[in-house]
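Heads up, the thing below is written out as structure tokens.
One chain of protein is taken out of this complex; the other chains stay put.
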Amino acid sequence: MTTLSDPPKGGFRVSILINDTRYRSYTFQFIALIALIAAFAYLGSNLLANLRAAGLNISYKFLSEPAGYDINQRLIEYTSQSTHFRAAIVGILNTLLVAVVACFFATVIGIFVGVLRLSNNWLVNKLMGVYVEIFRNVPVLIWILIIMAVFVAVLPQPREFRGDDATASMFLDLFAFTGRGFYFPRPYFAAEWATGAIGWLTIIALLIASFFGARALAKSAAATQEATGDRPTTWYFTLAIWFVPLIAACVIMGLTWELPELKGFNFRGGIYARNSFIALTFALSIYTAAFIAENVRAGILAISTGQTEAAASLGLRPGRIMNLVILPQALRVIIPPLISQYLNITKNSSLAIAVGYMDVTGTLGGITLNQTGRAIETVLLLMAFYLIISLSISAVMNVYNNSVKLKER
Amino acid sequence: MKKSVFFGAMTVAALAAGAAAAGTLDDVKARGKLNCGVTTGLVGFAAPDANGEWQGFDVGVCRAVAAAVLGDPSAVEFVPTTGKTRFTALASGEIDMLARNTTWTFSRDVDLKFEFVGVNYYDGQGFMVPKALGVSSAKELDGATVCIQTGTTTELNLADYFRTNNISYEPVPIETNAEAQPLYLEGACDVYTTDASGLAATRAAFENPGDHVVLPEIISKEPLGPLVRHGDSEWGDVVRWSLNALIAAEELGVTSANIADMGAAAGDNPEINRLLGTEGTLGAMLGLSADWAKNAIMAGGNYGEIFEKNIGENTPIGLSRGLNAQWTDGGLLYVPPFR
Partner (left out) sequence: MTDTNTTPVAFVRDAMLAQKTPPVTNAGIVGWINKNLFPNPFASIGNAFSCLLTLVSLLIIYKIVAGALPWFANGVWDTPSLAACREVLQGVTGGCFSVLTERWNQLLFGFKYPSEEYWRPTLAFIGLFFAAAPVLFSKLPRKMLWFTAVYPFLAFWLIWGGTILVPVMVAVGFIVGYFVFAHFEKQSFAMGLIGSVVAAVVVWSFAGYITDPLSGVLALEPVPSRDMGGFMLNFILGVVCVSLSIPIGILLALGRQSDMPIIKGICVVFIEFIRGVPLITLLFVANVVLAYFLPPGTTFDLILRVIIMITMFSAAYIAEVIRGGLAALPNGQYEAGGSLGLDYAQNMRLIILPQALKISIPGIVNVAVGLFKDTTLVSVISMFDLVGMIRGPILASTEWNGVYWELFGSAVVLFFIVCYGISQYSQWLERQLATGHR
């Protein structure tokens, strides 16, 4: 029996590679590397053999060929003569659109429900609990399908708006809620030079200018307060800075509203939110909101009551306790799971295919795959897209986590 | 092929392995079952009935091939495929043949490397609208919302047709026929477009078929037929001539009623004799038994009988023969001679 202090015996034996802790990790890593390379080589050779047998090849040329199919919801110019690549871009934009809108609504509903779940009101508390449990415990695919089916079945179709004995009518003559989607009035600029993007860019530039103006005003007010102890009343200036240029610009550029109107088979004009878009957004929002509500609740509960009491004993008002003491701490608990819920929404938006919403899974991973038969290429591109999205989101999350990390000294 | 129990267990769960070198015909014979790709459900063409038995026109072709190869029309494994999965399923060998009203096109034949063995139904893309809309021509469909089955040629035809006629439309892509029906019935789309036969089948499943009309325009040629993988001509021949045998049987007046008599002994008509194996060695040339065609025809009758039973005028689907009549009756069915 050797003692621990004995130096390792000299000389090389094969067993040294496994038994000696100095070499063991190299041995294992070497084996793992070999196994990995072997696995990839095996899969790759299978792939090549299969492709050769089928007479196919891996090629991304199809991306520059005309797609040949139409897409109903396009945020950029697209016709059936555009390329498959452009179709994929249209799909990507649609995915991002539905993800962003769903994240927004899920956050709003989630916070609302999460706070109400902590309410002293027994009925509200229980009702929200039932909501959370029902939505969390049933697959989101079922919710998407139910909401789509109900949406189509319950809301009136355009044909019911038609004729003299129409059974449905537009809301205030401005909005049309149909089984095919919602139609809203669309603002646009009538002035010749401001049509299209220029008008909207002007508005955005004005808003940015107003933002800085309002900040400068607040700064100067704060400086006055520091100097004299009195804060000048500035709220009407702030309002003016925000709204006067905006309204002036709208009047000059001739802001008008295009109203939806029943023409032929469909409503025309206005902004059209498709039923598939609404069903998907709605289903993703309320499903994810149930999870976010739980995160919010956990975040608020995680702050011990001592914090509230300590803040109160310092003389802070309840509103300031919430803003300055509770929320900053609760957000540290809430935001990381919130961001991973955003990631989930983005990934779950790929279920769009179940309701025919043309997201990237529908265009690139759906019709393009079907029409070109390029399964491997399209699925790889599809995965790469989602991977980029989720890696960027986790990068954002890491930056945030580092910035709010408890500074331990 | 001996396998370990471990793989044996996986086989039961899943696996059907065959030697890579062997042809599909040998694989099918060894397996004792034909794997036939069909739709996930289109009444009249391929749909499981209440007992889970697959029924329909395409199913009839599968059964005929199974009967020709294995002598048993029930030795078929029906693999439901969607527009997306059908080609991969065939290319990867999961199915031996695809009988899923698939249109024969250049790119599918040449670029996707498949072999269409014939046409079992001459079809064309049509439009169905509710009568209440008062539309009488596809040209009046400007601005309409159109439900289309995605992953099919109809999608491309539609884009072409509306573009050349300078009509705007709103496409609503749907994965399967089953999902399209409720959307159309509830009015989420004004028009449903697919192959005219599919429209008839869909309409037949409605509660009030009379409330819907199929517009007169047929905007494309859709020759539907079974297909197999490129590069296995023996197997392609088996499927092609099984289909041809069904069509020839109708032309020659061989039916499921009289085939037992006709096949028992050589008769007067030499072509019937060759077809039914009482004369010549056509079966052996294909690598099948002499009575292969007899089995195929007995599986569900000749082409006409399968047609009438599943989609003919006396069924709810009610398709007339039209282009799918024998050439002697003014149709397009014209099989090469059995000689």
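As written, the chains take the letters A and B, and residue 1 is the first residue of each chain.
By definition in this document, a contact is a pair of C-beta atoms (placed from the backbone, for glycine too) under 8 Å apart; a residue touches a chain by one contact, two chains touch by 3 or more.
Values in this document were obtained by computation on a predicted structure and should not be read as measured data.
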item: Option from A:118, A:138, A:301 or A:399 whose C-beta touches the chain left out; value: A:138
item: Options A:75, A:108 or A:150, residue touching the unrepresented chain; value: A:150
item: Residues belonging to chain A that touch the chain removed from view; value: 18-19, 25, 28-29, 32-33, 36, 43, 46-47, 49-51, 53, 116, 119-124, 127, 133-134, 136-142, 145-146, 149-150, 153, 347-348, 350-351, 353-354, 361, 365, 369, 375-376, 379, 382-383, 386-387, 389-391, 394
item: Contact footprint on chain B, counting only the chain that is left out; value: 2-10, 12-21, 40-41, 43, 47-48, 50, 52, 77, 79-82, 84-85, 88, 91-94, 175-179, 181-182, 185, 204-207, 316
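Basically, only the chains that are shown with their structure count from here on.
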item: Whole-Å gap between the CA centroids of chain A and chain B; value: 43
item: Contacting residues of chain A [partner chain B, same complex]; value: 50, 53-56, 68-72, 79-81, 149, 152-153, 157-160, 179-180, 263-266, 268, 275-276, 353-354, 356, 358, 362, 366-367, 369-371, 373, 375
item: Chain A contact footprint on chain B (complex, rising order); value: 20, 83-84, 87-88, 91-92, 108, 111-113, 132-133, 141-145, 150-152, 155-156, 158-160, 162-163, 169-175, 179, 182-183, 186-190, 229-231
